[in-house]
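The complex is shown incomplete by one protein chain, all other protein chains being positioned as in the whole.
We call the chains A, B and C, going by the order they appear; numbering starts again at 1 in every chain.
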């Protein structure tokens, strides 16, 4: 009976996982997707618990309780602005689990493993350990535990690639001579090391793309585990995870007009002295009163949120601003660039957290035609995604990246703390336009002051 | 070596088949899809030819040559208007192949078959034989070899279902006692008979939906063969075919606002005396000259082709009309209803055959808003898909079916041979409107006369 | 349930999902070619027929296998050729018209 139940539960769980992702595709069905995913997971766990190899539930129970004790608080109390870090950390967990299972399997069956199984096992272990340390490093850079600027030195790529080649070579030897168990720790150790070295030269702001790639590796590692254990459910879940990570990194690369290689080996966001600033062009800075006066008169406003809004945790203030302007009869929309912030969909989550209805959040293709008709484009902590240089300056590192046509609005307001550049480390010519008002200050504080002006004047009227 | 090659070729073939269907989704990549499908098939056949069970290629060669000799001329010389028939016939072929392989397998291994294999084999054989005779009957009805009107009698459904129950019951007994080989011909025979009886009560015009269903059965039968032979490629191809047939029949049912049960057991399109005709309302009939005069003056024309255009093979004449009107500066579009004609996409193939660019063929949602602005709506052999009763007459058998808003055009012209009804057997109130001109005659002949008027007058000018 | 059967069920499940996802997106414009293409693809039962016809294990199986090869081969050849014939006809307007 038990094996039947296991197989049955695994097949149903696989179907539920697919449905889960399918339903996630649209906000109205997304929560149903999560329910179904949970159901699939519960079923798979139940099915596994009757496995004939299990002799005692002691350690399983310990592990589950401990795991829940770690995972639950992290999920419940973590502020939404920390999502990138959490994602990195959970990839580290997932990859470690896969790597450890592979390691146990190897030591339990040393020598008795067939060539194909051993090959899959090596893949699982290499990807698992590499993703583990890589994700930990990414977490460190995002949480500022590790210096987030790229650390590069001459010959770095050669060193990294040789190291990786040695790891793979050893693994291949091990596949052909599975009994040489002394080599196993070498493979594991080199993979752990490579994970660290891979991330060191990558800048903190490139982490999201790297995290997505690591996501895809973690998935592949789980799929490889499926090959080792002859477990189709693992293969399916791993492949789903793998393709998801792959698609998201491709989307990000495309939206930044960069290649994978450039992200991984480009050392982007390092020194890159901003060249244009030398000429010291003048900008027009304005006070909250001046800005509020213009906003009061505006009938159509487009808000462009960016990484700065996330840093300042300004989303709730932005919501108040949205309410105030809407109440005055203005049409307020949000222009969401695919790589605004530091992970795909970053702005959407933050604005949704602040209860801004999602049909007000428009993607680049939808909103760009509206800019010429907008009275005010209010940029809150965004920079690169608004830089017109991407359209015409072939020398710019972001040349060719699709950007929001903020410069076409009648009045442009930019809230940021200083003239310092954004993630790409380059100057933004938007700030020097005649129609642009620079509103210097922290996003949360400045929006708060705008609000005070707006509601104050509201009373006065 | 050989087994590796087989497995490898099967995996690649499965991937190619999926890509093939994926690329078919858009006209610009569709032909690449066919190429890739052919490649996959070639690979799969090559892989199979090295199978260790094969002792001689004699009969394989004979079969392949004979098969090509049947399939090729049918594909090359068949007129496009016969596509529905050909589809039915090829389902019969496919299903027979599956059923025969199942039969051979059974007699080769009688008694030595496991329960699950035997269950899959029964499914394969039942679906295969049933689809074989069912498709032949459908072919007969479409080709008018068999009377196409539904033949119904009291208690028919009871008889059919009991027969089917007996077939399945016998199969279940056989699964439990696989050695009882005397029962196998009973299962096969009952399935063959059931296929015939299933189709008898279904009207000729419902055949497309039935053909799609049979398509799906043929696919499932192939997939079941995959379970029997432990061949994943067969399972994949069968599942693809099965889901395709299922989706197309659902699309058709939805576009007709009917249920599967109604199609299969409804005896649709039988007696149904047209009730409304009794009142003898008057229609306005017109000559080619009158119609041509109005078309000459029109700047926007929407053509609504239907089954009558297919029957009359008028597509090439329609193309000439399209050219003539376009040359005069008129904007000519085609409104394609999802169930116009007798199979999904029927009108599109015919019009494409006549070289009408596919971006002029618009689906119902795209074209309906244009009707109120159209000078002339020219209905060529369509009927039910234009019947406004579907919108408001709750008693009508087509009530709720989405229709083309032909009645909203400034002038409506309808080319058909008589006042006789279309497939649903009901009167069309469109014909009695003041703005409607009935153009009685065969579609090909009448459009030819219109052309003569138009080009003649062109010379006169 | 033998483990190969479990794998087969997984394959069936996944292939059905793929089929639904892919085919749902086929433009209605191409529904007729779709029918003939899936028809050609499902003639992959040819591989089963070939093994039976070439196995020559019994007279019955050889005869049935050969008939099956004929039927399946007719679909393979016919299906692909007619699909291509149809698709060749679908053209966009020539530019400049």
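Assume a contact is a pair of C-beta atoms (placed from the backbone, for glycine too) under 8 Å apart; a residue touches a chain by one contact, two chains touch by 3 or more.
Keep in mind that what you see is a predicted model, and the values were worked out from it rather than measured.
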Contact residue for the chain not shown (choose from A:100, A:166, A:311 or A:419): A:100
Which residue of A:21, A:183 or A:445 touches the chain not shown here: A:21
Subunit C residues that touch the omitted chain in the full complex: 3-4, 7-8, 10-11, 14-15, 17-18, 21-22
Touch residues of subunit A, complete complex, unshown partner: 13-14, 17-18, 20-22, 24-27, 30-31, 33-34, 37-38, 40-41, 44-45, 47-49, 51, 53-57, 59-60, 62-64, 66-68, 70-72, 74-76, 78, 80, 83, 86-87, 90-91, 93-94, 96-98, 100-101, 103-105, 107-108, 114, 116, 212, 215, 218-219, 222-223, 225-227, 229-245, 247-248, 251, 336, 338, 343-346, 348-349, 352-353, 355, 357-361, 363
Absent chain, residues of subunit B that touch it: 3-4, 7, 10-11, 14-15, 18, 230, 232, 236
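In this text, only the chains that are shown with their structure count from here on.
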CA centroid of subunit B to CA centroid of subunit C, Å: 16
Residue numbers of subunit B (touch at least two other chains): none
Shared interface positions of subunit C, touching two or more other chains: 1, 7
